[in-house]
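Removed from the display is one protein chain of the complex; every other protein chain stays in position.
To keep things simple, chains are lettered A, B and C as they appear, and every chain counts its residues starting from 1.
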């Protein structure tokens, strides 16, 4: 069991209904993909947020990672849609 | 015989020793190339200015032309080195 | 590289002239300065504002990474990038990028590179507000922006 700070942005944040939460993760959640799968078991707001999970982008400790990245040691994991700045 | 205003810039001007002159041109001076050949007969300052005549650029009535361009009807003909603005 | 890189993420507007002057100040080895200003368009009168959300901390860090990569890749003498967040109305500034270099093409390429990566990698998201009072969708990411970014991986 490890505790991590999750942050959400844009429509991921809106669908989940919050921008941030602390979560205890089971030991079998190893990668970002595992994390997203785990979150989808937590209710329909999460299912809606991660319905098209291929488009979801992730950052660990404020650096971009892909879904295969291990999350061990992460203090902060962010999940968000493709960026539209500039 | 036609009269034309010739203008020179940069080292073409410096070598000839003047920036502008009115000249009467013989009827057999048909193109820009003919004009340069004619000027080279006018003295060593012109020979020096047009020594490497391939690099010389020309404009008729303030528009770029190449050496084969006929000069009939030209009010103003400019001869100058490759440009180095910007 | 110790070329100065200035990155700011801020709610308030910025001043083009002040930023360019700061970058040019007291040096005479710069030959070319390219600036890019990204503005909020009114979308033929339909848009009343864009609302820009960002990831504080990561936004600054990511733009800094991009700027330092541009400095190294194009030999820039200086780079500045400023990105606003919050509600921005048509005609207002959203983003400013400045690249300085001894020669012109590096300055053009540097600013262009920073913008392409900023578009696709800096954590900002835009939401549209319409003049009819409705709040529209989040702006979708464009494939064209990914393609613009990917052209830089084909080394010249």
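Going forward, a residue touches a chain if its C-beta (ideal position, glycine included) is under 8 Å from a C-beta of that chain, and two chains touch if they have at least 3 such contacts.
A quick note: this is a predicted structure, and the numbers were derived from the prediction, not measured.
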Seminar exercise, completed: Displayed chains in contact with the omitted chain are B, C
Exercise. In terms of residues, what is the contact footprint of the unshown chain on chain B?
Worked result: 7, 9-11, 59, 62-64, 78, 80-86
Problem set entry | Residues from chain C at the interface with the omitted partner, ascending | 15-17, 20, 24, 27-42, 44, 90-91, 102, 104-105, 107-108, 111-112, 115, 148
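Keep this in mind: only the chains that are shown with their structure count from here on.
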Seminar exercise, completed: Note: chain C sits from chain B at a C-alpha centroid distance in Å of 48
Problem set entry | Sequence positions of chain B contacting 2 or more other chains | none
